[in-house]
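For this view, one protein chain was removed and the others were kept in their places.
Read from first to last, the chains carry the letters A, B and C; within each, the first residue is number 1.
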Amino acid sequence: MNATLDKTSFEPRLTAFVCNWCTYTGADLAGTSRLQMDANVRIVRLPCTGRIDPLFIVKAFERGADGVIVSGCHPADCHYTSGNYHARRRFAFFKELIEFLGLPEGRITFSWVSASEGQKWREVVNDATARVRALGPFSGYPGTELPAWPAAGAPAPNPAPGGGGER
Amino acid sequence: MRVGYYPGCSLHGTARELDESLRAVAPPLGLELVEVNDWSCCGATSAHATSHLLSVALPARNLALAEEQGHDQLLAPCAACYNRLASARHAVACDAALAETIEDVLGRPFPSTVAPRNLVEVLRARLDLLRERAVRPLTGLKVACYYGCLLVRPSEVCSFDDPEDPVSMEEVVTATGATPVAWRRRLDCCGGAFSVARTGSVVRLSRAILDDARSAGADAIAVACPMCHSNLDFRQKALVRRGEAELPVLYLSELVGLALGLDAETLGLGRHFVDTKALVERALASKPGPAAKPGPRPSAPAAAAKPASPAAAGTEAV
Amino acid sequence: MRTHGTDAPAHGPLSLRAEMKERTGKNTARCYQCGKCSAGCPMAGETRLRPHDVMRLVNQDARARLLADESIWLCLTCETCTERCPNGCDPARTMDALREMALEASPGSPPRALLAFHRAFLDQVRWTGRSFELGLVADYKLRTGALLQDVATAPGLVARGKLGFVPHPIDGVKEVRRIFEACEEATRAASGKKEGA
Partner (left out) sequence: MARIGVFVCHCGENIGRTVDCARVAGEIGKLPGVVHSVDYKYMCSDPGQALIKQAIAEKGLTGVVVSACSPHMHERTFRRAAGGAGLNPFLCEMANIREHCSWIHEDREAATDKAIDLARVIVEKVKRNVPLETIRIPVEKRALVIGGGIAGIQAALDLADGGAEVVLVEKEPSIGGHMSQLSETFPTLDCSQCILTPRMVEVYQHPRIRLMAYCEVDAVEGYIGNFKVTIRQKARSVDETKCNGCGACQKACVVKNVPSEFDERLGKRTAIYVPFPQAVPNIPVIDREHCAYFKGRARGMKKDACGKCKEACARGAIDFAQEDRFVTEKVGAIVVATGYELYSIGKDQPAAGLKGYGEYGYGTVPDVIDGLQFERLASASGPTAGKLLRPSDGKVPKKIVFLQCVGSRDPAKGIDYCSKVCCMYVAKHTMLYRHKVHDGEATVFYMDVRAAGKGYDEFTRRAVEEDGAVYVRGRVSRVYRDGDVVKVLGFDTLNGTPVEIDADMVVLATAMRPRKGIEKLAQTLSVSYDRHGFINEAHPKLRPVETNTAGVFVAGACQAPRDIPDSVAMASAAAAKVLGLFSNEMLEREPTVARVDAALCAGCFHCERVCPYGAVEHKEVRDRKGNLLKVVADVNPGVCQGCGTCQATCPSKSVELMGFTDEQIYAEVNALAL
């Protein structure tokens, strides 16, 4: 997939906070099923979406992520509780917080991916990547130096200027 | 209680006695009927059968008028009108796009705040007054309460009573002192809409209803719909078989009027095709006296006996 | 939900089931052919297609067959089927929509007597704002030629003061006419779109 991409185009970096039981396992399934997808997402594994502190998201952007994915079990399917109740409340709360902090909403993707939804995980990854790619690099936190991407040696995509942060 | 009044076309024609009896029982039951000015036809089955949009727009106009004229509820004594009004309101409530289209079509705002009410519902809400003022309880009269289709179906639109086992009409009849009989065709369709165009079906369906009421031992059938009335009363001659007695078909408001001590003429009982004389005589013969609960105002019927409510400010169109 | 008049869907690419959903908001696919609707339908003994047949044919996309069948016109709109359907399929509303579609497709399709009645009735409402029964019966009989049917009872009605002779148009009759026109306009726009598509 990456091979077909225009190498000069902007390649965003996304951080995904996922729960251990559903989405992480769903992503494993995508792997065992050899579902090809964009290589822009780095997963941080947590026990449960309930563990996600909104500040993790803030931090991720601050440290140069262009987009964030938050994904856990389907409601009522949570490994830890019936109803995935707090996680859902938390999602709602995140949305408010995001608005309050002025975090870029279009760059954050919330989704539910179960252990059996490898296909859906691919869609979430590709959709989020495409969306963020279209938005361009994130430079919402003025003063934060955006480090080069990806790791040393690889061609660096054009960073913030010109790419146009949306604010 | 002041309530908007939507007589509908039938009440100015074939169902005049429903109009007359309702206007007569209103004052003693503490109801002030205010006819909606310049109301138009609800579209009835014909609009319903041919154009969904029209079938919503025509009732909507009347609901909008009622609202403009300061009502929050609208009594439609004809079950068909009631059903059309309630259905229109329901359709608009469930479909935002339709709500917009309707405002365009009407050329007026239609926030749909007026709640349509039917005859049974309104009478049931005044049971206490009825019991108190029923000076001539219809003791011994066995009545088959006939709901038909349009009062209770579909239940998401007509939610005032249980769709399969309603009780409200029986409650009203009981309050008049009469005895509701248990029978099974009280929710069956009489063929309503095909009265003119497919009489054969109507004969089949209405006959079954009459037969059932008769075999349940009813002295009369109570109805709350002009279409049911016309199929069961107007057509009864064609329905009864040789040697069968005819069964009077009364509007619920007429029964209530009798119990309240109103006279047959005021109630329009003379307009029926099936003779009601015997029945009325029986009612009159029943000893006037305190109703189930002795009312504090035994003089009420005197006031009630005044015909054709002057309180109703509506214009007479026929 | 169907957006009335404005951008109603064209029936070409739509299956009948999908169009029905647009028109009625109900999913006919929920019907599992239990027949409870037909078991309670007062007309089931008289019609060729019973409510559950109609639902099945909708799901099988049998548009032409349904719209041409007299059965859809023999529904009394008594709502018994809808009330008792275990799946909220609303056969009565489906029949409404089919009749509407039949009229849109070919205004002459319904059985003559029934259409004549509905036409007569609605014309009255259109021209006076209300219906009045004597005129209605007369008009209907003119249209159907059933001159003698029921005539015997008319005098009885008159004698009982139940038939007014002269229709009085209401004050707002112009408004009512406009409503009729607007509805027709909206419907035409919708079907025009369909043909265009």
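Note that in this section a residue touches a chain if its C-beta (ideal position, glycine included) is under 8 Å from a C-beta of that chain, and two chains touch if they have at least 3 such contacts.
This is a predicted model, so every value here is computed, not measured.
Trainee: Kindly name the visible chains that come into contact with the excluded chain.
Mentor: A, B, C
Trainee: Pick out which of A:15, A:71, A:111 or A:129 touches the chain that's been left out of the picture.
Mentor: Of all options in A:15, A:71, A:111 or A:129, contact with the hidden chain holds for A:15.
Trainee: Please identify, in ascending order, the residues of subunit A that touch the omitted chain?
Mentor: Residue positions of subunit A that touch the missing chain: 1-3, 13, 15, 24-25, 27-32, 34-37, 39, 42-48, 50-53, 56, 59-60, 63-65, 76, 79-83, 85-87, 90, 122, 147-151, 154.
Trainee: Could you list which residues of subunit B touch the chain missing from the display?
Mentor: Against the left-out chain, subunit B lists 162-165, 184.
Trainee: Using the document's contact rule, name the residues of subunit C that touch the chain not shown here.
Mentor: Touching the chain left out of view, subunit C contributes residues 30, 32-40, 44-45, 50, 52-53, 80, 84-88.
The rule we apply is simple: only the chains that are shown with their structure count from here on.
Trainee: Using Cα averages as centroids, what's the distance between subunit B and subunit C in whole Å?
Mentor: Their C-alpha centroids are separated by 24 Å.
Trainee: Using mean CA coordinates as chain centres, what's the gap between subunit A and subunit B in Å?
Mentor: 64
Trainee: Suppose each chain is reduced to the average of its Cα coordinates; what separation in Å results between subunit A and subunit C?
Mentor: Here subunit A and subunit C have centroids separated by 54 Å.
Trainee: Check each residue of subunit A and list the ones that touch at least two other chains.
Mentor: Residue numbers touching two or more other chains: none in subunit A.
Trainee: Would you mind listing the residues of subunit B that make contact with two or more other chains?
Mentor: Residues of subunit B never touch two or more of the other chains.
Trainee: Applying the document's contact rule, which stretches of subunit B touch subunit C when the two form their complex?
Mentor: Spelled out, the residues of subunit B in touch with subunit C are 9-10, 12-16, 38-41, 43-55, 57-58, 61, 94-98, 101, 104-107, 149, 153-155, 163-164, 187-189, 191-194, 196-199, 201, 205, 234, 270-273, 317-318.
Trainee: Please output the residues of subunit C touching subunit B within their complex, sorted ascending.
Mentor: Of all residues in subunit C, those touching subunit B are 1-6, 23, 25, 42-43, 46, 73-80, 82-83, 90, 92, 96-97, 99-100, 103, 113-114, 116-119, 121-122, 124-125, 129-134, 136-137, 140, 149-150, 153, 156-157, 160-164, 168, 170-173, 175-176, 178-180, 182-183, 186-187.
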